[in-house]
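Down below is the structure, laid out as structure tokens.
One chain of protein is taken out of this complex; the other chains stay put.
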Amino acid sequence: MKKPLRGIIPPLVTPLIDNDTLDIDGLERLIEHTIAGGVSGLFILGTTGEFASLSYKVRNELIRRTCRIVDGRIPVLAGISDSAFTESLNLARTASESGADAVVLTPPYYFAAGQPELLEYLKRIMTGMPLPLFIYNMPAHTKVVFEPETVKAAASIPGIIGMKDSSSNLAYFKQVQYALRDRSDFSFLVGPEEFLSEFVLTGGHGGVNGGANMFPKLYVNLYTASVNRDFETISVLQQKVMQISSTIYKVGHYGSSYLKGVKCTLSILGICSDFMAEPFHRFREAERNKMVQLLEELNYRELL
Amino acid sequence: MKKPLRGIIPPLVTPLIDNDTLDIDGLERLIEHTIAGGVSGLFILGTTGEFASLSYKVRNELIRRTCRIVDGRIPVLAGISDSAFTESLNLARTASESGADAVVLTPPYYFAAGQPELLEYLKRIMTGMPLPLFIYNMPAHTKVVFEPETVKAAASIPGIIGMKDSSSNLAYFKQVQYALRDRSDFSFLVGPEEFLSEFVLTGGHGGVNGGANMFPKLYVNLYTASVNRDFETISVLQQKVMQISSTIYKVGHYGSSYLKGVKCTLSILGICSDFMAEPFHRFREAERNKMVQLLEELNYRELL
Amino acid sequence: MKKPLRGIIPPLVTPLIDNDTLDIDGLERLIEHTIAGGVSGLFILGTTGEFASLSYKVRNELIRRTCRIVDGRIPVLAGISDSAFTESLNLARTASESGADAVVLTPPYYFAAGQPELLEYLKRIMTGMPLPLFIYNMPAHTKVVFEPETVKAAASIPGIIGMKDSSSNLAYFKQVQYALRDRSDFSFLVGPEEFLSEFVLTGGHGGVNGGANMFPKLYVNLYTASVNRDFETISVLQQKVMQISSTIYKVGHYGSSYLKGVKCTLSILGICSDFMAEPFHRFREAERNKMVQLLEELNYRELL
Partner (left out) sequence: MKKPLRGIIPPLVTPLIDNDTLDIDGLERLIEHTIAGGVSGLFILGTTGEFASLSYKVRNELIRRTCRIVDGRIPVLAGISDSAFTESLNLARTASESGADAVVLTPPYYFAAGQPELLEYLKRIMTGMPLPLFIYNMPAHTKVVFEPETVKAAASIPGIIGMKDSSSNLAYFKQVQYALRDRSDFSFLVGPEEFLSEFVLTGGHGGVNGGANMFPKLYVNLYTASVNRDFETISVLQQKVMQISSTIYKVGHYGSSYLKGVKCTLSILGICSDFMAEPFHRFREAERNKMVQLLEELNYRELL
């Protein structure tokens, strides 16, 4: 895996047949769909992958199958976030044995830790970590931010090689990048696709954007246009991304609306099941019909 | 198990030798200590039990060993909270097979659900639930409150028999109790020990108070005095409880200060190890010395 | 004014004819209604009084008129909370000149201060304060909690004589009371009426309960029953209070629902206008009809 890791790394949804069974055919189609779209890597078991809702059986199986299907064509990043230290290490071991390239870790997300506790936690977990690790900042779900000084200290722990930030707070992520301005090998990846382009234009390395599950080419092309400072293309593609963000992700209610929109679209595209792990449920018919209409308005076939 | 469940049900700490190994002797001493103190039940794998930091191996073992040690002398309530539906059910199965009397469940705590999603989740999980269930409201950690209307609807799902509220918001819990005023069989238990007495004086059934790990008699006596409306005794005992809350729980920093105080005290009392699961760590010598001093100021020997 | 101040001190709504004009007749009727109901004092310009939505002209006029109407029959507490130090002092001067007995102050509520900043602020403002002052803890609106240690330090500033807590967190308020256990002259008053009784049963001094605008006798009787430890009466009256809390306060949407319910009821009772200061608006006809029905279900005439 190159350092830093650049490009689009979709946070893969987890195709499911039921609450505890992978949709394996769907997973295979999804992986081929995204690789064909030009992505630079795959991130499984992130928030978009519903990691926290999945049993360990499913999480382990997903890691193994994904690595087997990808078979080294692009890097695989496996989410190992867990409230339990030991279970994170167990997942990391599976990832390592399966041939994943790196792991990704949020703070423990039940009982919030203070910053010194968080740094100590990273130090300890890295002593047993078999793979390089990306820090995953996701305060909406974890209630904890990795302060820039904490990231700076963490970045000097051997094995910590990058960070994904899903805070949507670009002022914050610029501060983190500034704190690590001497670390040209450290990867900075951004979650929210709405400012992927802005992020890449001034030196960010890439995006872990949920929309790339559905339309990998769109995000890859936006990334490439941003690297090339091709503003005309950026303008056109960013409008598409914003249209997705403002329609597809807003059909449902509550925080899970975005997730439901992505999975429903993948089902409409014939890629995988839209079954969702508890406590969430797929759209019903009315919402699915609305989704079909929104996809038509998006001229989605052009994006495939 | 009587309905409603009344009295003091300590949320047991989980005695640990290291991050993935139970302190079994400590667990046995802790259980005997609390039973000897007159408690009405034991709640394992709650927040005080560091459930979210423990591997599944440890969680399952703790359920089994606790049930074996208790051996039917008092009810055992097993925490099955998890971000994954399937793992909650797996833990419930262990609890049932081990002879536990009930289980206790928070909302999934990574990706926050809306109220209708939460109610739906409870309905679905109860279809496979082998034991009666207490709802566990803990918004500081889960980011989600069970709205009174949600609790009211949940209480009519077969198998849901009570609620533990750790929100510290007594106005809220009174609203929940009012919504269920016709359900004399539904148990209302309160987490924060600072207002155990107030809660019981006007009809609350009991307390799931962390301090009862250390000084079960104190909390049992305060509960009994409250049931008996013996205000003189309440006044004396509540001062002790407030002294604990204002000293023992405030030595450390961050949210885990309370937990560290309880475990350190148990270690000083010779009951069990003060080892804490990641990401938290036991007090160092300076803090432990401070704890010894605070315990002396509390005349703690009188409380045993 | 006695120390501590005991009993029910309604946080008076501010009767308005339009956004910048007092409903003076309504104010007079409201004051007579509450005094006739046996209240121990009146608190004007609190959250229930919509203080933050009122112009300085109206705030000053309200202080003057209230003091004139009350004419020393019971203590008047005037809210002087403001984001600007100088304006708080200006209001305090009006209060002093008008004959008010004390003032009530939240933290500055736009730019949140740290605890040391807050204590320093209290010290400075008290050097020019012409009246005794109650601290007003209202974190839902101010984003700031007065930590128990801050209250303890503040209580030794000359002129600070009590505290109103509207956090709904009784564990917190018990900690504050414990920190000041040696200060028998310091008043502790609680905002949420849902646990007025519990608060008074174990030594709290009284309630600043919004419902006492509508039904002062109910709250005064509940207070008295609590002082007398008359549990039978407590049980009956608390059910009424909970019914109000669960119906009258829940007709509207958003945080202002409670306020709208109180003002609409006062209008239905013929006491004062239900006009609300911007950004809120009175109930429309459908909601008002619903309110009439809920009041009938409450048998509200018995409560007057």
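Lettered A, B and C in written order, each chain numbered from 1.
What we mean here is this: a residue touches a chain if its C-beta (ideal position, glycine included) is under 8 Å from a C-beta of that chain, and two chains touch if they have at least 3 such contacts.
The structure presented is a predicted model; accordingly, all values stated were derived computationally and were not measured.
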Missing chain: touched chains present in the view: A, C
Absent-chain contact - pick from C:Glu117, C:Glu147 or C:Asp230: C:Glu117
Touch with the omitted chain, as defined above, among A:Thr21, A:Thr224 or A:Gln243: A:Gln243
Contact partner of the left-out chain, one of C:Ile9, C:Leu27, C:Leu54 or C:Val104: C:Leu54
Missing-chain contacts mapped onto subunit A: 148, 168-172, 174-175, 177-179, 181, 192, 194-195, 197-199, 201-203, 229, 231, 234-235, 238-239, 242-243, 245-246
For subunit C, residues in touch with the removed chain: 19-20, 47, 50, 52-58, 83-87, 90, 107-114, 117-118, 120-121, 124-125, 141-143, 253-256, 277-281
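As a convention for this text, only the chains that are shown with their structure count from here on.
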Topology of the chain contact graph, where touching chains are joined (line, ring, star, complete, other): line
Length of the line joining the C-alpha centres of subunit B and subunit C, rounded to whole Å: 35
Euclidean distance of C-alpha centroids - subunit A vs subunit C, Å: 49
Shared-contact residues (touching 2 or more other chains) in subunit C: none
